[in-house]
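Shown below is the structure under consideration.
Heads up, one of the protein chains got dropped from this complex, but the rest are sitting where they should.
After this line comes chain A, so read on.
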């Protein structure tokens, strides 16, 4: 098991490197540049600025310098767009915000989603099932860029219970609406996955045996059925959690939370190369990390899997 983890980590390094090279190529292939603006700068001024940020160097050299700085000093460079802060500053300030509402959303999505799915499976084809399925389809069909504004309309404008945006260092009343908006569609997916995999497990032989032995239903579900039924949920969770904590751009835009997602999208539009790279590497590393975590959990939950 330990050597498996080591092997996976060893593969992660070239994977990230390929990601860096690929992103660099795409970035330089895109028209425009970080200092292009509506009023084109005189060539002399453009030269001064490009020299300051090393953009006058050949592409390969920019790439090598970048990787060396990241590896040796963990320095992701200065932002081209936000002149008075570095990429490290941006990640340091934005990532905790996204991490906070992302993890809360993951928690809510898993707890509510699994509960809904299990209840629906146990009471298959009853009104409980139909309403659980109905809710989850509805929740999934309602994209968060529609849901967010509706939440603000209802809870801020009409009821006046919660602030319509902002973060204020993560005070609870600022966290609630982003978490609802972000978790709903994940919750819906988890509910549907749980329901169908639970149904499959409930029809399998070992559950029938457990039932035949006369075990109480609650015990059959919690002790025997839940663990195998959650395997598909687990494999879905890896990418889902990365999606949630690396920022739903939509949530950042609608609720003005100051999270990392907003910077990610803006940096692409602004051609803020350093920020694009920094956040890409962060997301890449998280994706690799969470997939590894999911695989380890898999082996722990499913005795059939051994590495």
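The rule we apply is simple: a contact is a pair of C-beta atoms (placed from the backbone, for glycine too) under 8 Å apart; a residue touches a chain by one contact, two chains touch by 3 or more; residues count from 1.
Rule of thumb we're sticking to: contacts and distances are computed from a predicted model.
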For the chain not present in this complex, what protein name does its UniProt entry give, out of "Carbohydrate ABC transporter substrate-binding protein (CUT1 family)", "Monoamine oxidase", "ABC-type oligopeptide transport system, periplasmic component" or "Acetyl-coenzyme A carboxylase carboxyl transferase subunit beta"? "ABC-type oligopeptide transport system, periplasmic component"
Touching the absent chain when the full complex is considered, from A:20, A:90, A:207 or A:221: A:90
Looking beyond the chains shown, say which of A:44, A:72, A:125 or A:203 touches the absent one. A:44
Touching the absent chain: which residues on chain A qualify? 30-33, 35-42, 44-45, 48-49, 51-53, 78, 81-85, 90, 93-94, 148-149, 152-153, 156-157, 160, 163-167, 252-259, 262-263, 266, 269-271
